[in-house]
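For reference, the structure is listed below as structure tokens.
For this view, one protein chain was removed and the others were kept in their places.
For reference, chains read A, B and C in written order, and residue numbers begin at 1 within each chain.
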Amino acid sequence: MITIGHYLVLASFLFVVGLIGALTRKSAIIVFLAIELMLNSVNLVFLALGRYFGQLDGAVFVFFIMAVSAAEAAIGVAITVAFIRRNKTTAIDAANLMKW
Amino acid sequence: MTFAVVFFAVAFLAFIGALTLVFHRHPVIAVLGMAAATVSIGVLYVMLHVPFLGLFQMIVYAGAVMVIALYVIMALGPEESGPQVGTVQTVLTYAASLLFLLQLYRVLIKSEIGPMPAVDEAFGSIQAFGGALVSRYAVPFELASLLLLGAMVGAVVLSRRQWQ
Amino acid sequence: MMPVSLLWLIPVLPLLGAFVNGVFGWKWEKDRRNVISAVALGSTALSMVLAFWNIATLWATNWASVPERVGNVTVDAAHHAFALHLAPWLPVGDFLTGLGGRGHFNVEWLFVLDPLSAVMLFVVTFVGFLIHVYSVGYMAHDQGYFRYFAYLNLFMAMMLTLVLGGNYLVMFIGWEGVGLCSYLLIGFYYQKDFCADAGKKAFLTNRIGDMGFAAGLMLILYYFGTLDMAQVNAIAVGGTIPPWVITASAILLFVGATGKSAQMPLYVWLPDAMAGPTPVSALIHAATMVTSGVYLVARSNGLFSMSPTALMVVAGVGCFTALFAASIGLVQNDIKKVLAYSTVSQLGYMFLGVGVGAYAAGVFHLYTHAFFKALLFLGSGAVIHAMSGEQDIRKMGQLFQKIPQTYRTFLIGCIAIAGIPLFSGFFSKDEILWKALTSGDGPGKFGPLYSKVLFLVGASAALMTAFYMFRLLYLTFFNSDRVSEEAKHHLHENPKVMTVPLWILAVGAVICGYVGLPKLWTGSENVWERWLEPTLYVPGGHGEMAEGAHQAAASGAEALVHHSAAMEWGAMGLSVLVAVLGIVWATMWYKRETETPSRLAQALSGPYKVLLNKYFVDEIYFGAFIRPFVSMSRIASGVDRWLVDGTVNVVAYSNEVLGMLLRFFQTGYIRNYGLFILLGVLVLLYFYF
Partner (left out) sequence: MSDLLWGTLPIAAMGLAACLMFLLAAVLKSGRTAGVLGILSTLILGGGSVLVLWSQGGKVVPAALVSCDKLALFFDGLFVLVASLVMALSLEYFDKKKAHHVELYGFIILATAGMMGLASATNLITFYLGLETMSLSFYVLAGFLRAHENSVEASLKYFLLGAFSSAFLLLGMAFLYGSSASLDFGGIATALSTGAIPLGEPILYLGFFLFLVGLFFKLSLIPFHFWAPDVYQGAPTPITALMAVGGKTAAAAGAIRIFLSVFTASQGLADKWFHLFMAVGLMTIFVGSMIAVTQRHIKRLLAYSSVVHAGFIALGLGALAVASLREQMLAAVLFYLAAYLLMNVGAFAVAGVVERPENYDETLRSYSGLGTTAPYLAALFSVFMLSLAGIPLTVGFLGKFYIFGALVKGGYYVVASLGLIGAVIATYYYLKVVVALYFPAAGEEPAQVPKVGWTTLALLTVMGAGTLYLGIFPGLLTGLVKGLGIG
């Protein structure tokens, strides 16, 4: 019997995997995708909870998160491209001019 | 029972896809792993009785986002770069992520988990969904459209070559 | 009624002048200095006109028929006070006071016009304006002309805020503001080291006083539940506050007053403050700012009247300072130093006056002193100006023909301060001495011995005052000609822009005392006292007191049977006698060059040196406070700089070190930042589960 718990556990795992990716990968694009993975896992939580409560609200929230993700993807890719063009590398650590 | 088998299969696929994204050295394969994960999550959406959103997930993520990402990686040359290993950062990240997972787990086992209740056929239908979007959620819907417009213009502005 | 609602403009106008000169003045510094002086003088003059209009309104008000409230002006007919509630400032709300009552911490921009603030308003705007005029001539050739006038105008604004402020916090702003301006102006010639040092000394000494003031305010707020001065006075005389609170808060306020008004033991900054330009000494360090301590005590008269102990302290400190500073003044050789010690001494008189509960007499002396001391300072400035900057009276002499205008006005000032009858100083000084003698009747109820000591000490200080002022006069204008050749070459009478203010002040120094002719002479009540009487707070409300006073007046000598008219004539005679004695004494020794002073100085070389070195107070302070501090720090750390600069440096340093360490977390790497977020999340979660 699949309960709400199964979904939540899966989502937690996906979230943490995304977390690790976001904090360890070198390429800016992959870091961005890892963050998208974290958002995806949140979507799963919302949807599962909405289904659990028998409400559509969770699904609607997921819909909006997707819209925001798409927008973020557009902006993010543009920023990354601008960044890569300037630094000739996708390495996220190149963004280290400002510190201390 | 079949439901459970399918769930575990899809969940496993999603997990593997996620791991590929995070740990595979080659960026193209990593992105493909992410695509697999998003498609699997889309399947889970369908299983959660919201088929419309599952479809949407596949189009938006596996379709649009992944394609753009792949495009960028291919266009700029796929540098081989896996995750960092052995630095303080990675060690701390793993430790902290595990602790975080543990914390989530501790909360979840303390939660009152129940089985998914049955819902009628109309739940998650595209009619119900569309109705909610244009009635109760009309304001956020408009706000989201504004946001997408902004994103579009922003992407143009940021990646335009010539400045004035 | 109309002008009262414009009360706020009186400080704001000079403030605007300061702003304009401070921001745009540098453009006019080189070739259009008249624009700078026009701005400064214009704003001060406008403010003076407004002040006079207000004072006239106050004078003409018929208190029997005045409405209680007109617009944002409230009227307290019993105390003849208009209060302008301009705007809220710190509305915090109600709280529980130390006595369990309800306190209201609702500080507003409250300006009060009553007979007391009117007196100060008159003195500050009138003398201030004259000194502005005089400065145009005096500063004509100095660098930083715009800066000077901007500071001077800022000072006027702050002083007027202090004077008009209806609650202690508004007053405190003015209080700190005048301190800042004084500090800036003392250090005006900051290229000279000693000027900057003098500025620092003034700053530090005043901080000690201000700490007392601030502590007093907190005590008052906590127990009285308000900082409105009228309310504090009313509550104090209402009798609900325990005596120790009243005494403690009065003494703490007085500590603030000793700092600002240069009383023992915090007087040391004032003589050094003479490093500033002379008009500044006249305005700030003689006529106005230094008297604000006296004003503070007079303003809080309800509070002080309820505490005989506090009054005793005030009178004692004032009286002792008067004698102490006068004795130092006897032998000083710097023209401005003599006047500075004289100012400290005269301020002591004022405190003696308010300390024996004769607030009107103390404020009367404040008012007459403003005229003759400003006159003397400006006169000394004129001498210095004519002598191309020479300040040592041993290098002057026989100047009375060379600069006759200055000489004549200076003479008038000397006669006034010495206390010769029919000149203003006589009336006020005599009034204070008489009130000191009869202080057993005052709110302090001093014992007969204390009263007599106060009187005698005051009289001896008066003797010294007459002596050192005429010594100064003779050494400067008569005696032998000791002027250096070079100074002689440039010696000239000062321009009109300087002598005209001198003459106006001289006239003032003669006639301004006539508003306070003693009752003994006229038979009717003293005009000055009748003017100020409504501002006094006494137990049982003001109306009864006034009634009582009139009854006492009606029943004639009966009420004050032990002070016969003969006794009053006697006291007056004594004070005239000491003044004449002092002048005669100075004439004998200094009119012509005589051997006596130097022989005496040799014979009594010990006491002479003590006086000449100002009782070694600076050295004692250095030895008692500063040097042990330094040597302790040497022992403690081997580096005396650390402790002299204070712990502040250590704190700042450790702060910087910590900051440097913490900075290194800001690595610039995105993934590090992300990790810190995650770690923050973990800390949060594990802390709460």
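Following the convention adopted for this analysis, contacts are C-beta pairs under 8 Å (C-beta built on N, C-alpha and C of every residue); 3 or more make two chains touch, one makes a residue touch a chain.
As the structure is a prediction and not an experimental result, all values here were calculated from the model.
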item	value
Among shown chains, those touching the left-out chain	A, B, C
Touch with the omitted chain, as defined above, among C:A78, C:I173 or C:A215	C:I173
Residues of subunit A in contact with the chain not shown	4, 15, 18, 22, 28, 31-32, 35, 38-39, 41-42, 45-46, 49-50, 53, 55, 57-58, 60-61, 64-65, 68, 71-72, 75-76, 79-80, 82-83, 86-87, 92, 95-99
Residue numbers in subunit B that touch the chain omitted from display	103-104, 106-108, 110-113, 136-140, 142-144, 146-147, 149-151, 153-154, 157-158, 163-164
Positions on subunit C contacted by the hidden chain, ascending	22-23, 26, 86-93, 95, 105, 109, 173, 652, 655-656, 658-660, 662-663, 665-666, 668, 670, 672-674, 676-677, 679-681, 683-685, 688-689
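Methods note: only the chains that are shown with their structure count from here on.
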item	value
Separation of mean Cα positions, subunit B and subunit A [Å, integer]	6
Multi-partner residues of subunit B (each touching 2 or more other chains)	89, 93, 97, 100
Junction residues of subunit C, two or more chains touched	669, 671, 675, 678
Complex interface listing, subunit A residues touching subunit C	19, 22-24, 31, 92-93, 95-100
List of subunit C residues in touch with subunit B within their complex	669, 671-672, 675, 678-679, 681-682, 685-686, 689
Residues on subunit B engaged by subunit A in the complex (per definition of touch)	3-4, 7, 11, 14-15, 18-19, 21-22, 27, 30-31, 34, 37-38, 41, 44-45, 48-50, 53, 56-57, 60-61, 64-65, 68-69, 72-73, 76, 79, 81-84, 89-90, 93-94, 97-98, 100-101, 104-105, 108, 111, 113-117, 119, 123-124, 128-129, 132-133, 137, 140, 144, 147-148, 150-152, 154-159
